[in-house]
Each structure stands twice: as structure tokens, then as C-alpha cells.
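For this depiction, one protein chain was excluded, whereas all remaining protein chains were kept in their positions.
This part shows chain A:
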Amino acid sequence: MFRNQYDNDVTVWSPQGRIHQVEYAMEAVKQGSATIGLKSKTHAAIVALKRATSELSAYQKKIIPIDTHMGMTIAGLTADARFLSRYMRTECLNHRYSHDEPLPVSRLIGNLGNKLQVCTQRYDRRPYGVGLLVAGYDDKGPHIYQTCPSATYFDCKAMAIGARSQSARTYLEKHLNEFLECSVEDLVRHGLRALRDTLPNEVELTSKNVSIGVVGKGMDFTIYDDGGVESFLAGLDKEDRRGGRPLPPDVEGDLKEVPVGESTAAPQDPAMSVEMDVEPHSGKD
């Protein structure tokens, strides 16, 4: 991916039918640290790897509570995520006030998608540079939704986004059938194992850099940090790490680029590999 004459504005199409600004916004999501969401028949869980910019600062919060039946984890621009979380919280509050019931998750994601889309079609706005994994529980059961800066959203059985998340997605795909009948502890442990696969060799999951959020039947959205994470991490170190670390620890590792052709014709758009989704899709219709 490199600069060309069609990428200055979000209102400009490239000859290949792509909007580069939106795709660049998706890159911002890939810069964020890895985070994973998965669900069983009764619960939805999200785990996130927290990042500290230096030894002096605290680890950046990744999991944001939205309402008692919903929470989300973010990858990308934290400020954009905070803005969106305020919007989502207000929507949930207003719905509870007027309908005396929790806002169904799919409804909120739909509204959010519409809000995100506006920024992809106006010259005076920019796309939100954050990807969300929303975990919620309503009368239709547990949900995991993924949203992108491109304003598309996906209803997922499990998903991973952020830096080096392809390894996590591989783990999730491999174990997809086990999730449905899992207990809460086992579900979270699966998530932690998937998260572990995104780490470079020297780094370990500790109670300091892991955040866990769970919601489900009879359980309000609860965040586990620091001490609360230890019981889930216990026993995980003894297990072998599956999925080695052949890729160098750089962010572009999970985006394979087709090299640009040698021809001197007008610059070609580099071909994009399929982006981060588990099943083939054509965007939400």
C-alpha cells in the first residue's frame, strides 16, 4: 500500500473501485494491540492485551463497559473509541428509560453502523480509526459483533482484531466447535490461549497486561483486571504454546501484499488480501 493520487480524500474513488482513506483507517485498527471476542451458548467473553507506552505510564484500558448487558473492546484510536462509547452508552440509557428494557445489541450495532457510515461519505469528516468487538447479552442470547472503520459490521461466533491477530483467528477457527458448550472459565481460557498466540516470544500474558470482560445469562457485564485475571491465567503457563512465532514482530506481518508490477503505466492499486473476517461476506446487507 502506498501513496497514489486517489487517496487524499474520503470522497474519492480509485479506478479499482476502492476508497483508500477508508482502507488506511482500517490500518489504524491493525496497529492497535490484539483483542479477541468469543461466545458460548450462554455467555460472551472478550479478552484484550493491554499496552503500556512506557514503563512510567499505566497500561491503556482496552475494555469499555457500555451498559449492564453489554461491553466492548477496542483496537485503534482510543479517543475515537471513547467518543463512540459515549454515543453507545447514551443510546442504551435512553432506550432503558423509554422502553424499560435493555437495548437489543443488534439494534445498537445497526445505529452505530449508520453513524460510522456518515464519515465515509462526507468530505469534512474522516472515518473513525477504531475497530470494536462488542460483547452483549439480550433476549436473543449472547452476541459478538465486530465493527470496522469502513462502517461494516459483522455478527461473529468469534473474532480477533489488532496487531498479529491472524494467529488468534487461526486458533479460534480451529476450536470453533468447542465454544458452544464451554463454561465461562473455559471460554475465557480459550480466549487467553488465542491471545497468547499473538504475542512475540519474549512476552508473556500477565495479570498486568490482560483484561477480560464477560457478560451472559444471569451475569451483568463484568470486567476483570489485575488481580481478577489471575484465576483465569492460572495453569495457562504450563500449557504449550501452540502456533509458533515464525513471523517477525512487525505489524504488516499479517497483511500480504502483491508486489507492484514493473510496467510504467499508471500506478496500480496494490491488491488487498481478504480482510479480517472469519466467513466470506459481502458486507452487511
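Definition applied: contacts are C-beta pairs under 8 Å (C-beta built on N, C-alpha and C of every residue); 3 or more make two chains touch, one makes a residue touch a chain; residues count from 1.
The working rule: contacts and distances are computed from a predicted model.
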From "Autophagy protein 5", "TAFII28-like protein domain-containing protein", "Small ribosomal subunit protein uS2m" or "Proteasome subunit beta type-1", the hidden chain's UniProt protein name: "Proteasome subunit beta type-1"
Which of A:L93, A:V118 or A:A234 contacts the chain that the document leaves out: A:L93
Residues of chain A (touch criterion as defined above) contacting the omitted chain: 65, 67, 89, 93-94, 96-97
